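Read the structure below first, then the notes.
Every protein chain except one is present and positioned as in the full complex.
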Amino acid sequence: MNRSRRHILFFVSAAVFFGLMTWAMHDLPPVGHYRGPYGDAINATVVYERHITDAVTAVNFDYRGFDTLGEESILFLSVIGVGTLLRQQKRERKSREDTDELEKGQAPEPSEAMKVITLGLVGPLVVYGIYIITHGQLTPGGGFQGGVVLATAPLLVYLAGDLKTFKRITTHTLVEIGEAIGIFGFLMIGFLGIIAGKEFLRNVLPLGQTGSIFSGGTVALLDIATGLAVAGGFISAIYAFLEQTIEMRMEGEE
Amino acid sequence: MSIFPYLVAAWLFLVGLYGVISSRNFVHIAMCLAVVQSSTYVLLLAIGYKTGGVPPIFAGAQVGTPAVDPIVQALMLTDIVVEATVVALLLALAVQIQKAAGTVNPDRLLELQG
Partner (left out) sequence: MLILQIAILAFVAITGTAVVLTRDPRNQVIGLGFYGLVLALMFFLYEAPDVALSQIVIGAVALPLMFMLSLSKIRRNEQKRDEVKQKQREKAA
């Protein structure tokens, strides 16, 4: 169907949808009058039962740990998908020799100030990412946030113009191994629960003292595993997008 | 003004959907999809909020103070990460479509063949 018919159909159904939603909204509890029992129950017991002070991380990795396993798998599969879709095919490599004189030597060298600032920030950024990952059960943070912060650290190297080091970092086998260890470690920690005689992903390690880093039993280990998997996945995905650019720019420099 | 967040959620959903159907570029569609997903964040946030509550972190606050719902926030966290992966796959598909068909316009995709 052509554009105008699509638009008319959309506006009619949008008006109907908006009317129905406004009618249904009057039956929802007004914002601020929270009714449900589960939030209050978890807030009252999470510090005593699990020795964790961050209730959101406890819900993510302990009470609803199985959902987080599904989300890890989604991340893993989509990184595989992106890497497969963007791989360099053979016919591309042949035609590249004809048409890439345009690209050689076209990128300008970054200025000295940029190099100093970006290279100076790589170290603090890595430390900050590790801090967020390991302190997930104490303060807002956790595996996902810290993993993405870690994954943006190699990009600073790319911004400073040092393409060889960037390529060495992101294609290192440790990145792929780290991602695989992350998702596999999550499964193995889940099986610890089965070995101990209870259900899958049950918190069976000693809980530790509230407020120290090693509190929460399996939550601390699951945090680290998730951080590794997310960091490795994002680095691989970003490298898949940048691969051709780097090859051509490196050829242009030689 | 106690149903205002729900209205904002419905508005964001419809605006994002309008962007998807009236778009001429695949990358534009992916960004409008991000707006549609953010409407679910607003809805979930409004459901879990408690007036005068503190965040559900008990490092400083005492255990008894009324805090907002942590389960809904865990759902939102999962949602944000899944959004990033879905957008990555959509963008990889858009790049491949451009390579194969020569255009990123969904309307003209049926006409051009390679």
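A and B label the chains in the order they appear, each numbered from 1.
Quick note on the criterion: a contact is a pair of C-beta atoms (placed from the backbone, for glycine too) under 8 Å apart; a residue touches a chain by one contact, two chains touch by 3 or more.
The model shown is predicted, which means the values in this text are computed figures rather than measured ones.
Touching residues on chain A toward the chain that is not drawn are 54, 56-57, 95, 98-99, 102-103, 132, 140-142, 144-145, 148-149, 151-152, 155, 234, 237-238, 241-242, 244-245.
Residues touching the missing chain, restricted to chain B, are 1, 4-5, 8, 11-12, 15-16, 18-19, 24-25, 27-28, 30-32, 34-35, 38, 41-42, 45, 49, 53-55, 57, 67-68, 73, 76-77, 80-81, 83-84, 87-88, 91-92, 94-95, 98-99, 102, 104 (touch as defined at the top).
Everything below uses one rule, namely that only the chains that are shown with their structure count from here on.
Centre-to-centre separation between chain A and chain B, using Cα means, comes to 16 Å. Every residue of chain B that touches chain A in the complex is listed here, in rising order: 2-7, 10, 14, 17-18, 21-22, 46-51, 53, 55-59, 63-64, 67-74, 77-78, 81-82, 85-86, 88-89, 91-93, 95-96, 107.
Chain A makes touch with chain B in their complex at residues 3, 6-7, 10, 14, 17-18, 21-22, 25-26, 28, 30-34, 36, 38-39, 42-44, 46-48, 53-56, 58-60, 64, 67-68, 71, 74-75, 78-79, 81-82, 85-86, 138-140, 142, 144, 211, 230, 237, 240-241.
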